[in-house]
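Submitted below is the structure of interest, expressed as structure tokens.
== subunit A ==
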Amino acid sequence: ADDAPLTVMLSEPPRTMDPADQNATETASVLEPFYETLLKRDAQGTIQPGLATSWRPSADRLVWTFSIRPGVRFHDGAPCDAAAVTRSLQRLIDRKVALAGASVYRAVIASVRQDGEAVVVILARPYADFLSLVTLVQSAIVSPIAVEGGELSHRADGTGPFRFVSWRAGENVFATRNRGYWGVAPAIAAIDWRWSPEPSVLNMALQTGDADVVIPLAPVFGRVYAPGQSAAALATVKRQRSAALFWLALNTRLKPLDDARVRRALSLAIDRRALVTGLLDGFGAPACHALTPDVPDALPCGAGEDRARIDMARALLKEAGQEKGFSVSVVVQEPEEPIAEALQAMWRPLGVVLSIRRQEAGVWVQSAFAPPEEKAREETGMALTSWSAPYVSDLQLRPLYTTGNSAPHGANLGFYNNAEIDRMIDAAAQDNQPASRHETLLAIQSTLDRDAPIVPLFTRDTLYGVRNGISGIWAATEGSIRVVDARRAQAQ
Partner candidate 1 sequence: MTQPALSLEDFSVSFGETVALERISLTIARGETLALVGESGSGKSVAALSTMGLLRGGRISGGRALLTTGGRTVDLAGLSEKSFRALRGRDIGMIFQEPMSALNPAMKIGAQINECLVLHRDDLNTGEDRRREAAALLGRTGIADPERCLSSYPHQLSGGMRQRVMIAMALSATPALLIADEPTTALDAGTRGRILALIRAMAAERGTATLFITHDFGAASAIADRVAVLYAGRMLEEGPIADVLGAPRHPYTKGLLASLPNRASMAPDAHGRLRLRGMAGAAPAPGEKPDGCVFAPRCPAVQTACMETQPALRGVEVGHDVACLRADEWAVAP
Partner candidate 2 sequence: MTPLLSVRNLHVSYPENGVFRRGWRSIVKDVSLTVGNGEIVGLIGESGSGKSTIARAVAGLAPVSSGAIELTGNGPRARQVQMIFQDPFASLDPRMSVGRQIAEVLAIHAICAKDERRARTLALLARVGLPESAYDRLPHAFSGGQRARIGIARALAAEPRLLIADEATAALDVSVQAQVLNLLMDLRDDLGLSLLFITHDLAVVGVLCDRAVVLRHGEIVEQGTVAEMFAAPQNEYTKTLLEAHRG
Partner candidate 3 sequence: MLRRLPALPGAKEPELLIGAVLCGVAVLAALFGPMLLGGDPAAQDLFHVLQPPSWSHPCGTDAFGRDILLRLVYGLRLTIMEIAVSLVVAAGVGVPVGLCAGMAPAWLDSAIMTVSDVVFAFPGLILALLVVSLMGPGLFHALLAIAAFSIPVYIRLARNLTVSLRHSVWVEALQVLGASRARILFLHILPNAATPLLVQATLSSGTVVLSAASLSFLGLGAQPPLPEWGTMMSDGRNALGAAFWPCLFPGLAIAAAVIGLNCLGDGLRDRFDSSSRR
């Protein structure tokens, strides 16, 4: 019956209950049902009204006015009116509060004020993807009472269709249906979030029914649930094209990677299709350029671009005087290590010896975000990682390529420094004209292809398993799971 809680198993526990103070996909999944944003995206990716019923920009697109849905209440009973929304957004951009997930908002939004039943957001500069920003869970509207009490970090309190019941550290997060929800009441009575870092345990949990939904399911298990297999009777595996881009940042200050030809050669030698086939069991797509396919302005992979082009790579290396090859090291976290290992083998024919430093997350941030001198000392040539910033091209470009974001200040881990690129990224972010913006973005991508400060590898689909008989589950492009619309097939 639908009284039984829906058990959802993730690969890691939530880090906090405060939506603005985190950046993790798993945490976003858990928080999603508790909170609502001004706007939201549906399963097709279309922007829909959320807590805001309508919105309207000023002519210069710097001032945005949102009309707030009337009659909505937080789980604690407080009204979610324009005042509450304003306070929630003001908190988001408050430098003193220093929320971990708020940096982009602080950069874009200058101020927020209440205007009767509406909320007015004033931008510091034009930002084409602003509406996308207010669909992200970081911008969810939180209860002023919970903020006041300082307990938001371990007690969720929003307006969402589910209300927070408990978070037993190490065990589960429990959520029940919010009876006072303004929208369509969810079909399931409760959600039980659990987690396990072991991919094979997730798979087993799906088979035993300990979990109704598991996400992410490792690609190898796709075949376990293939039609005809016995496990197919128990559960179904679904895939969602995802914006999770995996890339390799090259240290542009370290010899011989300071030569763009060398960097390009490395990129050319990579067989991206083999990566997708071998490592992802086909659940992904080769990424050949800076932007991911979910962005309308992305350059697609051209014919043959997803295969290794060793001869071209050799030629380039020769040109750069590196035909004998060289040694270089990459820092990588445990989950992404296999990618590095595959690259290691792909570059061997070039004489490039890749030494892999597999690191635990904490150590990795230390070495990946190290300043140039330190990287030179440690001879850190590359850093391998991924993230997803769906729809927002600016978030896919600015942190990675702009000079101002050079490590340790930001995620430009290879210290790429190109004034032209900086300018073009700014221009694209502020440009509200789709056509000219498209041009700029294409120019950016081809410049980046030439300079190759970063080697894009692939995007990985989100794979998740759902027990048969449960419907309404979907995954968002950024990889989080949406379970509020879930329902169980009625028992026979």
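Per the selection procedure, all candidates are chains of the complex that A comes from, given by their letters.
Just so we're on the same page, a contact is a pair of C-beta atoms (placed from the backbone, for glycine too) under 8 Å apart; a residue touches a chain by one contact, two chains touch by 3 or more; residues count from 1.
Being a predicted model, the structure only gives us computed values, none of them experimental.
**Q** Once the contact definition is applied, which of 1, 2 or 3 turns out to touch subunit A in the complex?
**A** Candidate touching the shown chain: 3.
**Q** Touching candidate 3 in the complex: which residues of subunit A?
**A** 198-200, 203-204, 218, 220-221, 223-224, 271, 274-275, 277-279, 334, 337-338, 340-342, 344-345, 348, 355-360, 362-364
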